[in-house]
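Pasting a structure below so you can have a look.
A protein chain is absent from this complex, but the other protein chains hold their places.
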Amino acid sequence: MEKIILNQIKRPRLNNPVLIGGLPGIGNIGKIAAEYLIEKLKMEKMADLYSQYLPPQVFIGDDGLTHLVRNSIYYKKFPKKNDLMILVGDFQGTTQEGQYELSYLVLEMAKKFNVSAVYTLGGYSTGKISDTPRVLGAVTNQGLQDTLQEGGVVFPKGEPGGGIVGSAGLMLGLGKELFEVDGACLMGETSGYFADPKGAREVIKVLSKILGVEIDLKDIEERSKQIEEITEKMQEDVQGRPGHKDDLGYFG
Amino acid sequence: MEKIILNQIKRPRLNNPVLIGGLPGIGNIGKIAAEYLIEKLKMEKMADLYSQYLPPQVFIGDDGLTHLVRNSIYYKKFPKKNDLMILVGDFQGTTQEGQYELSYLVLEMAKKFNVSAVYTLGGYSTGKISDTPRVLGAVTNQGLQDTLQEGGVVFPKGEPGGGIVGSAGLMLGLGKELFEVDGACLMGETSGYFADPKGAREVIKVLSKILGVEIDLKDIEERSKQIEEITEKMQEDVQGRPGHKDDLGYFG
Amino acid sequence: MEKIILNQIKRPRLNNPVLIGGLPGIGNIGKIAAEYLIEKLKMEKMADLYSQYLPPQVFIGDDGLTHLVRNSIYYKKFPKKNDLMILVGDFQGTTQEGQYELSYLVLEMAKKFNVSAVYTLGGYSTGKISDTPRVLGAVTNQGLQDTLQEGGVVFPKGEPGGGIVGSAGLMLGLGKELFEVDGACLMGETSGYFADPKGAREVIKVLSKILGVEIDLKDIEERSKQIEEITEKMQEDVQGRPGHKDDLGYFG
Partner (left out) sequence: MEKIILNQIKRPRLNNPVLIGGLPGIGNIGKIAAEYLIEKLKMEKMADLYSQYLPPQVFIGDDGLTHLVRNSIYYKKFPKKNDLMILVGDFQGTTQEGQYELSYLVLEMAKKFNVSAVYTLGGYSTGKISDTPRVLGAVTNQGLQDTLQEGGVVFPKGEPGGGIVGSAGLMLGLGKELFEVDGACLMGETSGYFADPKGAREVIKVLSKILGVEIDLKDIEERSKQIEEITEKMQEDVQGRPGHKDDLGYFG
């Protein structure tokens, strides 16, 4: 079998679309944000990717139906604006080769639709729970930095150290070097201990501004409040115990 | 060499066969059940698969003869009914790629014989020894659920969580998405601590009903009784000790 | 680059040669025995194999010269008898795929020379040091068993359990199933704690009888005596200590 099987469901005509990558990762920020956009913008699925680079696994839904693990691409057309493509999925490629091949194939496909820029979404793990998570940025060219800063993204020196590992980094790197597409990574600050809607919310806000698209934030605000209550409760419990530390530590 | 070498021994004409997958796995339920069917239905071998995706190993029989590890497919023709193909083997593919390639190749071959449905057999590990193991199900489409429920299969909400990993899951997922074949997984409940004939027996009973094929259950009942006696004995021993717990824990 | 690069140095005409496989393994029995035969029979090198399936490494000799790791094949012509090919090397393939590909390629090459049988040499680890190590056998067909038993090989029921992993097993399995060549594995008993010339000596004796070739045993007897003295000394030391056990345990 082919290493990646691309099942293209629809072939829309897209106007210089922006490609957004939101696969699972730190705090699941990217996946939460991307799926939220897909839902709120009522985006349509245009492709499924099945692959040997993903675990050999099906999920079982509450209805008893199986779901073969995959990555999927959704799209949305906007009048008089860049259209939108979003990559989401159950997993990132599980091997180094898989990471490269999957990112390459998605970029190759996006290039055929005249992709104008790539934004990858991710989390930046600080180990601490923040009330007002920042959104950190990294870009493939200096020009994009201004656009992002206007949207509220910060570029603190030395943060994040070590670079960006996985799909969120690779799609930028391959995009720039092999496909001549510029891109940026938006990293929502997160403790990294659990799937974190608060970091995702901040990323969604930034995207809303950068893309000039209105997104209803009510549900993600609600989920952020819920997680806030849970973590505050846990912190109180921890602080009530002898020998507690200020930072929450790992309880995910 | 080719990654998988298919040695097709016989080329029978088959009538919309049902394909059953019974490779080693949790509690070895699938393998025990599949081999039992092959024996009791006096099925004939139609193909051997040798592969780099299996361990580089031969087994040695009591007669000193070596046996290269493999997967094999057996068949049985039935008058006025769907014929039967069963996949068994020494190992599942040992890598992610191997899992996909082996499942794909078996499905591809089954498709040539106009396979009508795929049933994969597996175990559902509960960590406890049950007197009356259930058979849980998962299906690729809703229609199959009714058929299975009539055969005694249950679909409890939220069980099993996490999905089905390996051949038993992948053959369903690839079957549905790439080969347009519907399928179901039958998971016999098992402690998961040892090769478990009781869980296998329940799976065999279900298959007997679903396929409308009579299968002599005497031997598997006998083996179930033996394992029951052994585990009861061990539980008594454990309960005689101070600090015992109700569940058996791992003693495999 | 190709995964395996075969550098064929000589192209002798060979008369239905017997192929002997002696790669590193348990107690290094196979490698010691094979290299001893090559030396004593003054065999000539006919091929080197370089491969991605071997570690990315060079060795450095006492002369400061580098040696790229490899497998090599030597040959010897005999008047009025089957000729001989021997496979030796620095490593076995380090991955499952590598094990299959390397064994396959060697068999393919041997087949071109009309190989008549494959004997693989290995160790059988008992965890105890034996004065008179046995040579255990496994065969691909019953006929070979008699020949081996006449040579002193034993076939105890249930030994060795679990089969033969790696090149020594795979060359038999692939030989039988894909190349229609019969074969046997000769396993010299060894503690498995160190490179063991005694087990190798017994394997060499057996080979000498089976092949009908005289081999000067003086040097391997000498090395066996040396290792015997060392291990006896160590056992005395151990037994002098409080709490010693009868078996030596691991001191390699």
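Chains here go by letter, A, B and C, matching the order in which they are written, and residues are numbered from 1 within each.
Assume contacts are C-beta pairs under 8 Å (C-beta built on N, C-alpha and C of every residue); 3 or more make two chains touch, one makes a residue touch a chain.
All of these numbers come straight from a predicted model, not from anything done at the bench.
When the full complex is examined, the chain removed from view is found to touch A, C. Only one of the listed residues, A:P55, A:P133 or A:P160, touches the absent chain: A:P160. Of A:I9, A:L178 or A:I230, it is A:L178 that touches the chain left out of the display. When the whole complex is considered, the residue among A:P12, A:G152 or A:G169 that touches the unshown chain is A:G169. Residue positions on subunit A in contact with the hidden chain: 93, 96-97, 99-101, 103-105, 137-142, 145, 155, 157-158, 160, 162-167, 169-170, 172-174, 176-178, 185, in rising order. Counting over the whole complex, subunit C has residues 1, 3, 5, 7, 48, 50, 52-60, 62-69, 94-95 touching the chain that is not drawn.
Methods note: only the chains that are shown with their structure count from here on.
With contact taken as defined at the outset, there is no chain that touches subunit B as well as subunit C. To overlay subunit A on subunit B by their CA atoms, one rotates by 90 degrees, a value rounded to a multiple of 5. Measuring from the average of all protein CA coordinates, the nearest chain centre is that of B. Inter-chain centre distance (subunit A to subunit C, centres taken as mean C-alpha positions): 54 Å. Residues of subunit B in contact with at least two other chains: none.
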